[in-house]
Each structure stands twice: as structure tokens, then as C-alpha cells.
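Omission of a single protein chain aside, the complex is shown with its protein chains in their original locations.
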């Protein structure tokens, strides 16, 4: 099926519902987390890792990579069901297999099961052009009953 | 065995090696992430979740909880082996089981296996005084060979 | 709260609903998997690992350890909600941290969240008398709505 929500709508939703994620826009700089692509069962979020996102050793920090995974998986689901903000993560598992240097990364999340109450996703982080996987993750989300959606 | 590193030493290490984590100190405000206690095989990190750490619905965000887990597990290992900053996360798995409101939380990490090259930890997030678990996690770290430590 | 089901009732349930797990009883031999203890939020299953449960190198195989974890976590939940056999595993994550030699092992599972539709558990495998952890796991189960229980 087609996604119900476009890239622009997802970015606007993210800025409105989760303003602290990117902080206030800075002229001439891209946001740290931006939806890049969305499709029938996936969403890709672009991470612009800057000096704030580096760990000892000079590579992108684990918490930054976990954040982009969580955002991408969440939005991959919301792209299918609509922007139900109260959809929450119940589990996230990630393997860090290579250390990414600062610079843009893509987290591509795929919905492998969309139930009425639970959705399961997988996610890979690579360079924007693809190539070796930096991290592989899976994440599960609880979807509120339709009656509790706002 | 006794930890090789004290609470104060771990906090100083964190500020020096990972300055972006807490950002510059703000007069009258506690740091977001602070080592609270350290012991023979554990470390507890206190999280002061503020407005920056909230997700839609008003609870502490998943990325914030994953960050405090990663810091606590990393420091629980470094407390035993010394502050080997290049010790890196290779895997992290977390179950979010209750939604914490803003305010202080404690992440207590325990080292369940300390090998020469790999260490495995578990972590629970609760209120500072204990009580129901908000999140339970496990995390694995790769320890660089002694010859590569700086 | 007190468990709703006793050790003997759980063992009888296991033999009736899951006969292939232990196979037919053998005179003079204990079952491979047997409920050992049950309490307000936990269950302990004893594994008698025999020649069938050994992997190359002579230690107890990963699949055997994953099986005892799954059984212990499932029964820890059923001890609280009653023997709802259609409660199914939705996620299991395990860290193997030490290699157990053949012989008895205890898997002690604890329920950390019991919701109406989902339950989350943790589990540790040790020698019967305790001591170092051989494996640590977490597992999540989907509980069928009351109307679908048989």
C-alpha cells in the first residue's frame, strides 16, 4: 500500500511534536534528523552528525545512532497508520558493527509486521549511498487503540 | 573486587572525554547525566530529565533512556578496568516497560561478565528510591587490547 | 500477589500441553525440563542437560539454553494469569556469557511487567545453587484477550 503521509508531512510532524529533537533551525545548516524518503513499508531518516554527536575516538556516538534508529522506525510506522504520536517504543535492539566517522548517515527502517496494537520494524544505518552496514537494529512499537488517538 | 575508579573520577572523566553529553554547566542546575554510585561490579548514573528529554505524551523519551543506559553500562565497566575511553558498545537491547514522567531517574548497571576483550552488562532504570522498573536493558562492550590503550 | 498455579500444576500442564518437550518419561531419569519453584512474580525451571543437549566443545548447546529460558519465562507469566496456553513469545534476547558443562542448571524467570495484553520477563541461568550467570535473557509474550482463552 502507499504511505498515508508524505516526507514533508512527516518532517512537519516531527518539528511540531518533537521540537527538542532538532532544536531551533540554524540558518545555513541542515537539521540533525530529517526524513529523506518514505514508501509503502519503509522510511529513511538522514542524520547530519556534527560535533555534538561524537564519542571518544571521534566516531558518531551510540546514543546518536540509537536515536536515529528510533526516529526512523517510529516514522516508518506512522507513515502507514497516520501520525499517531502516542505510538511508543516497547523494545529496541541494536548491533553496532562498524564505527561511522562524522558526516551524513541514512537510517532505513522497514515495517515487517503491522498489527492493530503492535508493529515490528528493522533498520540499517549506512552511508547515504549505501555500502557496508554501520549498525543493524530491530524495534517494536505499541500502537494505542483507535479510541485513544488524538 | 573494589572499583578502581571513584565517583568523582568518573564524573571528571565523563566531563573531559564526552563534553557534549551534558553540555556546559549551568549555575544552579545539576548535570543531566551524573555518576551517583560505583561499586565492585556496578555503577549507578542519575538522569535529570528536563524539557529537552520529553517525547510526545509528556514522558521521558526513549533516546534519553537509551543514553543513560549506555553511559551507566560503559562506566560500570570502566570502573573495573580503568578509564579506557575506547571501550565501545557492540550491542544494546532495551525493553521499555513503564513510561517515566520527567524528573530524576537512576540507571543501575551491573557487569555480569568481564572478559579481556568483551564485557556484558545489564541495567535497570527506576526512580531514585527504587520501585517498579521503567526499563530493563543489556549491553555488550568491546575492550581494546591493552597495547592499544592510551 | 500469590501465584495462581502451583509447581505440580505447572508440571502437569507442561506434560499435557507440550508433550514433545520432555518426550515420554524414562524410568529412573528426571525430565529434561521441570518446574522447580514458583512465586509471586517468578518461576524457576530446572534443566537436566544430557548427551542430547551438548554442542561441539562439550558444553550445553545454545538452543537448549534458549528453550529453558522460553519455558521458564512463559511459565512465570502463566503462574500469575493462569495456564493460558496460547500466550506466545513475541521477542527473546539472550546473552551467553559462560559455557555450562553438562549437568543440572536453573533458569529463574521474573515478570517485570504484566499488562493485559503483553508481559515482559527477564531470566538468568545459573547452577542450581546460584553463582556466576551462564546466560541472561529477556523475553516478551503476547497474552490473548480473555474472550479468546480456552
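Order of writing sets the labels: A, B and C. Residues in every chain begin at 1.
We adopt the following convention: a residue touches a chain if its C-beta (ideal position, glycine included) is under 8 Å from a C-beta of that chain, and two chains touch if they have at least 3 such contacts.
Note that the structure is a prediction, hence the values are computed from the model and not measured.
Student: Omitted chain: which shown chains does it touch?
Tutor: The chain that is not shown is in contact with A, B, C.
Student: Considering the complete complex, identify which of C:42, C:96 or C:134 is in touch with the unshown chain.
Tutor: The one listed residue touching the chain not shown is C:96.
Student: Counting contacts across the full complex, list the positions on subunit A that touch the omitted chain.
Tutor: These residues touch the chain not displayed: 93, 95, 97-98, 112-113, 120, 122, 133, 136, 138, 140.
Student: What residue numbers in subunit C mark contact with the hidden partner chain?
Tutor: Against the left-out chain, subunit C lists 17-18, 20, 51-57, 62-63, 66-67, 70, 85-86, 88-97, 99.
Student: Need a quick check: the contact residues on subunit B for the chain that isn't drawn.
Tutor: 90-91, 93, 117-118, 140, 142
Criterion: only the chains that are shown with their structure count from here on.
Student: Can you name the chains that touch subunit A as well as subunit B?
Tutor: C
Student: For the sequence-identical pair subunit B and subunit C, determine the rotation angle of the Cα superposition and round it to the nearest 5 degrees.
Tutor: To map subunit B onto subunit C, rotate by about 180 degrees.
Student: Same or different interface residues for subunit A and subunit C, judged by whether over half of the residue numbers are used by both?
Tutor: Interface between subunit A and subunit C is built from largely the same residues.
Student: Select, from all pairs of chains, the pair with the highest number of C-beta pairs in contact.
Tutor: Ranked by C-beta contact count, first place goes to A-B.
Student: Centroid from C-alpha atoms only, then distance subunit B to subunit C, rounded to Å. What do you get?
Tutor: The separation of the two C-alpha centroids amounts to 30 Å.
Student: Going by the contact rule already set, what residues in subunit C reach two or more other chains?
Tutor: 93, 140
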